[in-house]
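Here the complex is missing a single protein chain, while all its other protein chains stay put.
Going in written order, the chains are labelled A, B, C and D, and every chain counts its residues from 1.
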Amino acid sequence: ADDVKLQLKWVTQAQFAGYYVALEKGFYEAEDLNVTILPGGPDIAPPQVMAGGGADVMVDWLPSALAAREKGLPIVNIAQPFKSSGMMLTCLKETGVSTPADLKGKTLGVWFGGNEYPFLSWMNTLGLKTDGTDVTVLKQGFNVDPLLQKQAACISTMTYNEYWQVIDAGIKPEELVTFKYEDQGVATLEDGLYVLEANLADPAFEDKMVRFVRASMKGWKYAEANPDEAAMIVLDNDETGAQTETHQKRMMGEVAKLTAGSNGTLDPVDFDRTVKTLMGGGSDPVISAEPVGAWTHQITDKALN
Amino acid sequence: MIWAFGAVLFWLLAMALNTWLAARHGASRAVQLFIPALFGITLLVLWEGLVRGLAVSPVILPAPSVIAARFAGALPILWTDFVQTILKGALSGYLIGCGAAIVTAIVIDRSPFLQRGLLPVGNFVAALPIVGIAPILVMWFGFDWHSKAAVVVVMVFFPVLVNMVAGLKATDALQRDQMATWSASYGQALVKLRLPAAMPFLFNGLKIATTLALIGAIVAEFFGSPTRGMGFRISTAVGQLDLPLVWAEIAVAALAGSAFYGAVALIERGVTFWHPSQRGRS
Amino acid sequence: MMKDLSSMAAPVIEAQGVGLTFETNDGPVHALKDVNLTIGRGDFVSFIGPSGCGKTTFLRAIAALEHPTEGRLTVNGMTPDKARQARAYGYVFQAAGLYPWRTIAGNVKLPLEIMGFSRAEQEERVQKVLSLVDLEGFGKKFPWQLSGGMQQRASIARALAFDADILLMDEPFGALDEIVRDRLNEELLKLWARTGKTIGFVTHSIPEAVYLSTRIVVMSPRPGRITDVIESTLPRERPLDIRDTPEFIAIAHRVREGLRAGHSYD
Amino acid sequence: MMKDLSSMAAPVIEAQGVGLTFETNDGPVHALKDVNLTIGRGDFVSFIGPSGCGKTTFLRAIAALEHPTEGRLTVNGMTPDKARQARAYGYVFQAAGLYPWRTIAGNVKLPLEIMGFSRAEQEERVQKVLSLVDLEGFGKKFPWQLSGGMQQRASIARALAFDADILLMDEPFGALDEIVRDRLNEELLKLWARTGKTIGFVTHSIPEAVYLSTRIVVMSPRPGRITDVIESTLPRERPLDIRDTPEFIAIAHRVREGLRAGHSYD
Partner (left out) sequence: MRSVLPILTVLAAILVVWYGAAVWLNSAWAYDQAAREGRELTLVDVVNGTMAQERPVLPVPHQVAKGLWDGVAGQKITSKRSLVWHGWVTLSATLLGFAIGTGLGIALAVGIVHNKAMDLSVMPWAIASQTIPILAIAPMVIVVLASLGVTGLLPKAVISAYLSFFPVLVGMVKGLRAPDGMQLDLLKTYNASSAATFWKLRLPASMPYLFASLKVGIAASLVGAIVGELPAGATAGLGARLLSGSYYGQTVQIWAALFAAATLAAVLVMVVGLIERVTLKRMGMAR
């Protein structure tokens, strides 16, 4: 069997259910692959791991991948299991926010590390300065405490994760206002599969990836169809023992909505929209030039047809 | 490859030169500055040579020349971050933490009961890993530098306390006996004997605390911060694979830390001039 | 005991059956056993005895730095601890024990600061005692810049700088040459005559003990006890050449015999 | 100089115009100045002088622990450093300086271990020298469990345990009582007669210097220099009561005069 190491963007959770399902259900084995899944976390930059040879393929968000490309690490999107973006800004109604215009003068929690560009782009379109004059920006940690402690009026959340933590903490959905980046027209592509450009020239590697993507998409579609089973598989693979069943089942349900529209093939329209968003991100854009060759259908064409 | 070999060769030559200089002219002031400088340059040359020679990817480890260029280009950013993290976060936390520790040590010094109770508990608290405390303190004290100062206070308090308590006990029996024969009051013995005798120990703690203060302030920013600060910059730049900027910030941290340490060591030299460890090298 | 009667008038230090045992890891060490001694006001008492016989220990017990495990020890009718609180003692230790962070003058000034002398008086006294021990000009040096004997003299100056009623001196002149020693002996006698202090003095020199003391206490080791107490019949006024008189030599002889008796190998 | 001729036969230590200056924060201290001295093989030379005159400094210079800033100092025709490498010295310091983590026996054994004596011989020598200084039975104690004089004796034992050609002793008997001191003086003379060692000896006791030495060097302070070198006319064989002979008293008198001359206030 061929060895494949997959680096995830975040810790083991239902966000990556497709890969764990493919592993546990033997889809990888059926393709004669021996797959190792490496969980990520806030201190892990997947492109760096790839550059160091620690992984063959990674799950990453497009902004971060494009930034890496500009910094001299040629990585290429080979598949895009997530059709839509799950990122949004979640606000407490009691702070007086109900429309984007109300954001002026508020304190907002934002994820940095490459994930701030949709936000900056959005603020740019709203005409709000982020240097503290119009809105005050905080680098948000990994949980939803700033909202609960009222240190920020709004925080970044994922539809499938942090939003539900706010709900679980005891705040009712009707007390919240959410702005999906998808709806604001500044969504960026999340959770694609990326490899090093140089490797793609190697037919053996290409073949391995074809089989990998095929098995992974099979896993994703199985997870969409059997969300509860998929969630339990994720739970079994969580080594920290920190996840709960309810949370993962609910997350799987939400993730399924995001993967629903994709068979794994990247839609160039989505790609172009992401690039537009990133380049409109105000004074310090994440990428300075239109990227070339940052995605390919080479793998998905072979895998899915 | 030529780069790597060249660097290793340079390393060997520089080490030989240093050894020779130290043996021959070790006492001269200039040589005492030159040797560590050459050592540092050697490390940098070795680094540059190996990175180039072994074609290490710039997103894993950039070469010093690249870092220097980024450093020069990012001076305003580096300065803002320096002010936020070091001057506001680390320094204020250091002063509060060390001050509180010294006062506490003197207060509990009179009570063996409190010492026996507090020190073990204090050691326990000191062992709490910063990565666990930082998010909690950010939650309590907010995102700005106040929470960073709080982390620094927690980090420096116990090392300084433990050293100060040990220092207050460090008088020798003869010196204490003298105070006893003069029937010195507690306060007199404290001011005239025990505080001076404690200084070498106190400075030990204060020196350790300088590096802790820096690390604490920077790391706390990983867990939430305004959009400036060295820890903020490092964590976001890693996400953007802007490794040269990361290393430029690290260089600032190392420079500031060494300067901070050096300043405390200088004060120490003035205050504890009488201690054998200082007398040896005048 | 007859010989103690003379000082019964105003007993300053009274020891009755005093014993002191150190507990060490390999068993107890009996440093003092059944020590009976009365020292009157204005007495000058020397202690002499082989090394390790408990001289230092006894002096420390008087100054409340050790506490007897047996018997009763009073100073001015109170416990040594109380007497210490009344600032009754000036103590010269066997080792100089100067504070390294203070200059020589600063070291001498230390007890004066503690006892609350005025600044002007501090300066004056420091100058006086430093010149008494021949250390003028060394006030600004630090202890480690002085030779062993100079440090010892600084420590004597420190004990003389203030006016304690009881002066306890543990081999104060051990590290000094004969000439300086003679001179300091004379100075000490003058000081004693002038102030009427009560002095306890440990020495290894028999002539020194005889020259200085009104009484000489001879001790023997393991366990340390008093074997002889010799009343000096010399007059209070003592020029240096009194040491050549037959009376002096006779007393010295008696001390030497007492000392010799305490040594096992004689 | 005439008086040095006698030892010209086999000079062990030769000082020519030796000077030594310490640099301190408030200016240089001239510890030694223009010291000329020749010590022959088998000489027993005592150094006597007021405290702070540079005796310790000169002994340290001989042992290569300080380095003269002027003049020439040779030991056995080589530099002191070379001589030290040949393990020429046994040194008794002014303070005992025992290692606190070693027992008394362990401290005495230390030089033997370093010089590679066999284990059996180590044991034997330790027993021998400990009984020489009257410390049998204290081998297993730690230094801080001994009185000041006992520690000093342990440090003497340590220097005698191995056979150095040159023995340098800095006030070794300062903290001992007269009886023990007499006994150790006798033992030292016996050892010297038996082994023919060259001995440099610092003392403050004039009788001790006269009793022990073949030559007595009198020094004066600030800057430390030699003011007199007195050849002893006493025979090599010296019973204790030689100290009462007129010859002895005459030499002692000359030393005392030399010493007195060095004191400014006389």
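Quick note on the criterion: a contact is a pair of C-beta atoms (placed from the backbone, for glycine too) under 8 Å apart; a residue touches a chain by one contact, two chains touch by 3 or more.
Fair warning: this is a prediction, and the values are worked out from it, not measured in the lab.
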Touch partners, limited to displayed chains, of the chain removed from view: A, B, D
Among B:Met139, B:Val152, B:Leu168 or B:Leu193, residue touching the chain not depicted: B:Met139
Touching the absent chain when the full complex is considered, from B:Phe39, B:Trp79 or B:Tyr186: B:Phe39
Touch list for subunit B against the chain that is not drawn: 15, 18-19, 21-23, 26, 31-32, 35-36, 38-40, 43, 60-61, 113-118, 120-121, 123-133, 135-136, 139-140, 159, 208, 210-211, 214-215, 218-219, 222-223, 230-231, 234-235, 238, 246, 249-250, 253-258, 260-261, 276-277, 280
Sites on subunit D contacted by the missing partner chain, in the whole complex: 60, 63-65, 84-87, 89-91, 93, 95, 97, 99-103, 110-111, 113-115, 142, 144, 168
Interface with the unshown chain - residue positions in subunit A: 11, 38-45, 48-49, 51-54, 141-145, 148-149, 165, 168-172, 175, 238-243, 247
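We adopt the following convention: only the chains that are shown with their structure count from here on.
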Chain whose averaged C-alpha position falls nearest the assembly-wide average: B
Separation of subunit B from subunit D, taking each centre as the mean of its C-alpha atoms, in whole Å: 49
Whole-Å separation of chain centres (CA-atom averages), subunit A against subunit C: 86
Of all residues in subunit D, the ones touching two or more other chains: none
Category of the chain touch graph - line, ring, star, complete, other: line
Pairs of chains found to touch, sorted by chain label: A-B, B-C, C-D
Subunit C to subunit B touching residues, read off their complex: 60, 63-65, 84-87, 89-91, 93, 95, 97, 99-101, 110-111, 113-115, 142, 144, 168
List of subunit A residues in touch with subunit B within their complex: 42, 45, 47-48, 51-52, 64, 67-68, 71-73, 112-116, 130, 136-143, 145-146, 149, 151, 286
Subunit C partner contacts - residues on subunit D that touch it in the complex: 22, 24, 26, 29, 48-52, 56, 94-95, 134, 140-141, 145-150, 152-153, 171, 174-181, 183, 204-206, 256, 259-260, 263, 265-266
